[in-house]
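Removed: one protein chain of the complex. Kept in place: all other protein chains.
Here the chain labels run A, B and C in written order, and each chain numbers its own residues starting at 1.
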Amino acid sequence: MTARKHPTGRRFAPSLEQHPPLRIAVVGYGYWGPNLVRNVIERPELELAALCERDDARAAAFLQKVPDVPVHADLDTVLADETIDAVLVATPPRTHHAIASAALSAGKHVLVEKPLARTVAEATDLVELATDNGLVLMPGHTFLYSPPVNKVRELIDHGKLGEVYFVTSSRMNLGKYQPDGVICDLAPHDISILLYLLDQPVTQVSASARSIFREHNPEVAFLTLTFASGVTANIQISWLAPRKVREMVIVGSKRMVQYDDTAADESVRVFDRGMEVEAPANFGEFQLSYRSGDIVVPRVEAAEPLSLELQDFARSIRTGVVPRSHAQLGLETVAVIEAAETSLRHNGEPVALAPALVRAAA
Amino acid sequence: MTARKHPTGRRFAPSLEQHPPLRIAVVGYGYWGPNLVRNVIERPELELAALCERDDARAAAFLQKVPDVPVHADLDTVLADETIDAVLVATPPRTHHAIASAALSAGKHVLVEKPLARTVAEATDLVELATDNGLVLMPGHTFLYSPPVNKVRELIDHGKLGEVYFVTSSRMNLGKYQPDGVICDLAPHDISILLYLLDQPVTQVSASARSIFREHNPEVAFLTLTFASGVTANIQISWLAPRKVREMVIVGSKRMVQYDDTAADESVRVFDRGMEVEAPANFGEFQLSYRSGDIVVPRVEAAEPLSLELQDFARSIRTGVVPRSHAQLGLETVAVIEAAETSLRHNGEPVALAPALVRAAA
Amino acid sequence: MTARKHPTGRRFAPSLEQHPPLRIAVVGYGYWGPNLVRNVIERPELELAALCERDDARAAAFLQKVPDVPVHADLDTVLADETIDAVLVATPPRTHHAIASAALSAGKHVLVEKPLARTVAEATDLVELATDNGLVLMPGHTFLYSPPVNKVRELIDHGKLGEVYFVTSSRMNLGKYQPDGVICDLAPHDISILLYLLDQPVTQVSASARSIFREHNPEVAFLTLTFASGVTANIQISWLAPRKVREMVIVGSKRMVQYDDTAADESVRVFDRGMEVEAPANFGEFQLSYRSGDIVVPRVEAAEPLSLELQDFARSIRTGVVPRSHAQLGLETVAVIEAAETSLRHNGEPVALAPALVRAAA
Partner (left out) sequence: MTARKHPTGRRFAPSLEQHPPLRIAVVGYGYWGPNLVRNVIERPELELAALCERDDARAAAFLQKVPDVPVHADLDTVLADETIDAVLVATPPRTHHAIASAALSAGKHVLVEKPLARTVAEATDLVELATDNGLVLMPGHTFLYSPPVNKVRELIDHGKLGEVYFVTSSRMNLGKYQPDGVICDLAPHDISILLYLLDQPVTQVSASARSIFREHNPEVAFLTLTFASGVTANIQISWLAPRKVREMVIVGSKRMVQYDDTAADESVRVFDRGMEVEAPANFGEFQLSYRSGDIVVPRVEAAEPLSLELQDFARSIRTGVVPRSHAQLGLETVAVIEAAETSLRHNGEPVALAPALVRAAA
């Protein structure tokens, strides 16, 4: 499957690839690793050079699909390979700091799955290490490359929503238990999307949660964020629902946007504010009417976000341009997660985020 | 339009009405009053005897529709009419205690629009007054008569959901500004529905909110409630959205229910938990699959909740049976509102509800 | 319930009613009659003067609701009442010609439920009788007053669709068996809507059908109409489906409109043609994309069509202006039904409509 990057394969589109493809090592072949592998193989800018995976069964599963790419159990062996340009880290959050700092120290560009790290201290350390070594450090906030999210951002940037008043978000996964809890697992999606859409720091966080099966390991949580401008956001996350929910509502002074990632070709719906609505004259009119203006459902490109994310990673390495999912955004996301976990330990008390901290490297 | 209750009208169905209809006075002809008037006229157990309304324009609007029913500007005149059995109060929340206590003291049964009163002290006073005088006091929690809400309650009662884990609720109205704020205006719906569905008291409340147009008068608020069994509920309410949202998700150990009051004939959707879901093999399968089991969309009767509420009010007066929307539920709803407003004044700190208080009269 | 038109009632809005209300007799209190009665009572321009109904149970059901309006079993008695201005005929189609011609001959304006009559000969006779007597004859094509239908007509009239290419329509009812068959029962809706939307005559009709329970009494039928400009329309109708379907798709050179009468507040959806769509690169993109441009879901007023229809009837009687649902449109609808039934008897052969016939009175 790597044949595309074979010398005979590249000759057909020389103009598209002025450089030889970046040689990539993927670390971890668990839930997300196979998606990284598939997309690395398909992207012309990248070449899969190695997999790092200690588990034999996973290594065998990989080799069944990609027999001509070497698998190493030992990270050092991978990092010692000077032909490797960059490392993609798809291991559990607890391990991100150790692996990413080793890779950065070895001079590799690094893309780390979300969250960038487990603590602000760890994340700050990674950001500094990357800056000091002139390397790209990119957190894998895949939703920042999702076409509907970018359609929403475009609507906000073009002033279509007016002033943003508040945001609600629900994210419920069919996913498996993670030892780091539901906030660390799911909230990075909502937080990174909100930081990207609103383009301003979070100033206060409060959280409540319920742990049903294991103490201090919540499966459902509710977060409330306050942003610098006063925008408030409420986030509902859980692992327990039998239906995937990924819905965000952004209400502005001019329009409201509903973004439902599970709604196929109608994932973004824009509600005009319309005119004042009269009280309905009877029960029939009441039931028939739930909005005050037109709805527009813009056409959104159908493209796989992870492929666009890897394209941006390659572009950032080649050109030095800051990637859309940049390290500072990853750090701020970690800071919000940390604050939410602090609030949780204090029975839901609001936790302020230090402005100095959250925009340290900005 | 009151002709139906005219003597010549009643002779056609004597068996349905063993008693002469209850004579009803409606107080207030603003947003909700016309709905009460229309339904009182249509219900065979009731007869519209008078309207109490001080505003001349509203009185004229009423008389245009119902010319042969007297309008009085003065409440005392209405309460002095011994032929009047019951009073429906559809005035602003601040006035509920004064009007309802006057009516109860005059020996009238009383239905008060939600919330029952502005404070626990006021609500407790009304409950005691009704008990002492042997009169029906009923808060107008209309959603307790909504067919979809009752379908959800039936599913919970029959064990279809298993153990309830958590609830999320979003309620966004196209409604007008109310001087008492969005929590007092909208949250009574969610709270009363949850008290009815879960049938257990709330033990803790926290709230955050944003006031955009007028200080200390929030237009958007987020509430988190904890119930006695540990069930947690997150409620998002606002006046600012240009689309009416009325969605509640109840996740249990066996099934999940999605109740969307704006979804016409598909307002209740039940999601089976199904089997464990495998990781999708590619982006296409990923996009295609958002659930793990079957969905059932039960047929729900199409009936106007307010009409059923008035029927229950009449039945309670006639038979002494406690109405579904009973005074204690109204009092608990007020206690949760009060706790949410306290939490709000303390920057979102959680507020515990005294068990003695919330089940005082139970 | 007629109190609104009582002298004391009218004084509150004299400017709205320069004339005393038109006195109306309703003939037939079966499936549709109660809706006519309710709306006559609610419309300020009309006053319910009498019901004509031979069935005792139905008469009693009416009197229970409207005790102070007389019921007559005999049509002649009603027609002899000189205070009655107009007659609404809600009896089976077979009886339309006899009742309507008697009423017109007695000098009454007439609104007849659809279809206007069972044959072109009958319908032509009624049209001539009305013209000769200077009376309003209006077929009750209620959908011509439906807000979504009028939104579609507005889109066509304003050129938003461009040239109309073709129309598809599905109409499935939960309704009861009618002795005249499903074409006579349901197709008048589709045909009258199409005549109204396209504003041109039908030139050819073919039909096929299936009779499952009774020979020659089809429960499901498919009609294909060709209009003068070449527009072609396919209509699917049935009584057998357990779900009400009322969907029409109008495809034009610029846009396409989907009109789904069961879709509550999203009954009209406008699809932009958009740009040429590239072949999707993989199964995921294929599944995600089903359209080439934006969708607009215009807000549509929530109003009861039958109330607007009665308003138009009153206006036509008062002003002489041709009503939207006019006699010629009713005649053309009958002509198409007749042609479809002819095609059916000839195993689906296409039947041409004589231009002279279909626009005779135009």
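Throughout what follows, a residue touches a chain if its C-beta (ideal position, glycine included) is under 8 Å from a C-beta of that chain, and two chains touch if they have at least 3 such contacts.
Everything numeric in this text was worked out from a predicted model, so none of it was measured.
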| item | value |
| --- | --- |
| Option touching the unshown chain, where A:D55, A:D68, A:D132 or A:D157 are the choices | A:D68 |
| Contact partner of the left-out chain, one of C:A73, C:I212 or C:A354 | C:I212 |
| Chain not shown: contacting residue from C:N133, C:N234 or C:T342 | C:N234 |
| On subunit C, residues whose C-beta touches the chain left out of the figure | 31, 34, 38, 165-166, 168, 170, 172, 174, 206, 208-210, 212, 219-220, 222, 224, 226, 230, 232, 234, 236, 238, 240-245, 249, 251, 255-256, 258, 262, 264, 271-274, 277, 279, 282-283, 287, 289-293, 304, 306, 347-350 |
| Absent chain, residues of subunit B that touch it | 264-266, 272, 274, 280, 282, 284-285, 287-299, 302-304 |
| Footprint left on subunit A by the chain that the document does not show | 1-4, 6, 8-9, 12-13, 60, 63-68, 262-265, 282-288 |
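Everything that follows uses one rule, which is that only the chains that are shown with their structure count from here on.
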| item | value |
| --- | --- |
| Magnitude of the superposing rotation for subunit A and subunit C (Cα, nearest 5°) | 180 |
| Identifier of the chain whose CA centre is least distant from the whole-structure CA centre | B |
| Inter-chain centre distance, subunit A versus subunit C - centres from mean C-alpha coordinates, in Å | 54 |
| Where subunit A touches two or more other chains at once, by residue number | 264, 272, 274, 282, 287, 289-293, 304 |
